[in-house]
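Supplied in structure tokens, the structure appears directly below.
Of the protein chains in this complex, all but one are displayed in their positions.
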Amino acid sequence: MTAQRFAPIPPRPAPARPVGAWVWLRSRLFCDRGTALTSLFIGALLLYGLPQLLDWAILRANWRPSVEACLADRAGACWGVIAEKYRIILMGRYPFDEQWRPLLATGLMVALLIVSCIRLFWQRWLVLLWLGVLATVFLLMHGQVLGLSPVDTDQWGGLPLTLLLSSLSIALAFPLALLVALGRRSALPAIRAVCTVYVELVRGVPLISVLFMASFLFPLFMPQGFSIDVLLRVLTGITLFAAAYMAEVIRGGLQAIPRGQIEAAAALGLSWWQTQRRIVLPQALAAVLPGLMNNFIAIFKDTSLVTIVSLYELTGALSLALNSDADWRPFKLEGYLFVALIYFVFCFAMSRYSLWVEKQLNRGRVR
Amino acid sequence: MFALTPTIRKRWSWRSRAVRGRVYQVLLLALLALLLWFLAGNTARNMAQRGIQSGFDFLLQPAGFEIGEGLFDFEASQAYWLAFLTGLGNTLRTALIGIVLATGLGSLLGIGRFSRSALLRGLCSAYVELFRNIPLLLQLLMWYLLLAEALPPLDAPARLGLLTLSKNGLTWQTTPEAEPLFALSPEFLALTLGLSLYTAAFIAEVVRAGIAAVPRGQSEAAAALGLSRQQALRRVVLPQALRIIIPPLTNQYLNLTKNSSLAVAIGYPDVVSIANTAINQTGRAVECLVIVMAIYLCLSLATSLLMNGYNARVALKER
Partner (left out) sequence: MSDPIIVFEKINKWYGDDFHVLRDIDLSVAKGERVVICGPSGSGKSTLIRCINRLEEHQQGRLVVNGLELGDDMKVVDAVRKQVGMVFQQFNLFPHLSVLENLTLAPIQVNQLSRQDAEENAMEQLARVKIAEQAHKYPLQLSGGQQQRVAIARALCLKPQIMLFDEPTSALDPEMIKEVLDVMSELAAQDITMLCVTHEMGFARAVADRVIFMDQGQIIEQNTPHAFFNHPQNERSRDFLSKILGH
């Protein structure tokens, strides 16, 4: 075997791959027999079902808010019910004339959520911004300042209530969850026991029972003469519930920090609080940000349960709008679909954002 | 002669970590005790003011309401504790059937995400995204509405052998007029269907993550040995994925059991629903809620223990 003559070969770009609709279809749907059969079967199902759905939902639907038109043609969806009732569905029992206030409040909260998602704004003052906006929203909805007429909390409802409950409970639950997560890993047995009992107790029971507890028991817990607002009761219940789940997520992140980090900090002379604040928590929280987003999505969906304790957020406002009006009651399904769409848009956006954040974090780890 | 030993005097200095730790713990416990004493005092005073007695003796008194369905019939003259038991039976019925259905559907969806057909992959993803992003309560209300409209009317029921499907639900009876040997109400059907479809979406994600977590080298080794994709999935990937899937799967089972409490919104008499009625009738909120929470805690504990046992049994044998 003789040595061959060597001539260096420069890199070339890859050859153009065959393009075309048929090639695209073949690689994705018909690679082999089993796949082809599956694709054909599902294709047949879709071809059967989708046209019927489109027919009902769009082509033969009625868009005008007229009961007679809707009743006349039951073959199509009646989106007129939305055109007629959308203000009650979206705003609940809030007084009609003052509905610009919850509208503004909703806009502020959505803007706050969007701003919190952008990395550029992850500064110290974001916390102050949250407190500021939530306080403003509260005052805006409640009134009694700046000449705004007072509106009781049991008249708040619809989308603003959903957003307010979710944002406020997450904002309040987060510091509590942080303390509980740190407490659960504490070396002091009493603190660890108390935190563990709290988390396991709350995670073992359904949210409804916590809301019932908030609704029935909190008035009993108050000293005589004090009455506590229904909104505050429900908020406390949801906050305590959310904090337990968030504490578990944060604890997972804390456990993932290698012991060497804490040892290095100790060797440098940092105190326990300094170590936690500057070394452990920044890494742990960055790692569990997707998990916390999942918590937020779950809390957003769980606010629908406050309907059962008579606060008419988005789901409850729908029942309010349609149960009392016998004319429009046959079209409840369209109402449900509208509310489902609103939830879907919010939750889907948040879950996509969470996936994006996860990718960003992993980019920093891949060499 | 005595040996000279230095005496170690305990220094109660604030700088000592042990001392500080003890002080913190004592403070925390004292604060909690104070809080509990304050709350208990207020509760006792408020209950006395409203004329509500406390105590669990109400459980032996007749309930005064009927329960529409259950493993056995419940009359108004029977005791409260039996009512709670019926409610518990209803909760378990819907939870167990829901778990079985959700696991089956969820596993298929999770495995379907790895199919070679883009249509199947897309369909499974669409299902998961749709059902995960809409609140369960809304889904239950929708299914209840759809079943109420779609089920055949009482005078023209659908039949399959001894099974009859009508607006009364699904019953098993020999003739239309005979007593049904067992009956599933429309509320039960809506609740179980809604719970299963919702939880299946989450289980699909758990299964998908479990399969993706099996190291790629395992499928490569299986391929190098000549195993087909199906054979590799069944004999190499899925058994290993199962071990990764069990803890989050347990979580989903617990979630389903807790979510069955939403039955109160559609009128299915599960244990929370019964407790709600009991509170409205007797005013004993504390006792009833304690009972409900204790029941759910026991269910959670039992499920966790079962799954931990199964987990230990199938764990990979290491050194």
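Letters A and B mark the chains in the order given here, with residues in each chain numbered from 1 onward.
One rule holds for everything that comes next: contacts are C-beta pairs under 8 Å (C-beta built on N, C-alpha and C of every residue); 3 or more make two chains touch, one makes a residue touch a chain.
Please read all numbers here as calculations on a predicted model, not as lab measurements.
Asks: One chain isn't displayed here. Which of the visible ones does it touch?
Replies: The chain that is not shown is in contact with A, B.
Asks: Give the residue, chosen from B:G55, B:G217 or B:G309, that touches the chain omitted from the document.
Replies: B:G217
Asks: With respect to the chain omitted from the figure, which of B:Q231, B:N280 or B:N308 is a touching residue?
Replies: B:Q231
Asks: Hey, which chain A residues sit against the chain that's not shown?
Replies: Residues 1-4, 6, 8-9, 11-15, 32 of chain A touch the chain absent from view.
Asks: Considering the whole complex, not just the chains shown, which residues of chain B touch the missing one?
Replies: 215, 217-218, 220-228, 231, 235-236, 239-240, 243, 316-319
Note that only the chains that are shown with their structure count from here on.
Asks: For chain A versus chain B, what separation do you get between their C-alpha means, in angstrom?
Replies: 21
Asks: What residues on chain A touch chain B, complex-wise?
Replies: So the residues of chain A in touch with chain B come to 28-29, 31-32, 34-36, 38-39, 42-43, 46, 187-191, 194, 201, 203-209, 212-213, 216-217, 219-224, 297, 301-302, 304-305, 307-308, 315, 332-333, 336-337, 339-340, 343-344, 347-348, 351.
Asks: For the complex, give me every residue of chain B touching chain A.
Replies: Touching chain A: residues 21, 24-25, 28-29, 32, 39, 42-43, 45-47, 49, 115-120, 123, 129-130, 132-138, 141-142, 145-146, 258-259, 261-262, 264-265, 272, 275-276, 279, 285-286, 289, 292-293, 296-297, 300-301 of chain B.
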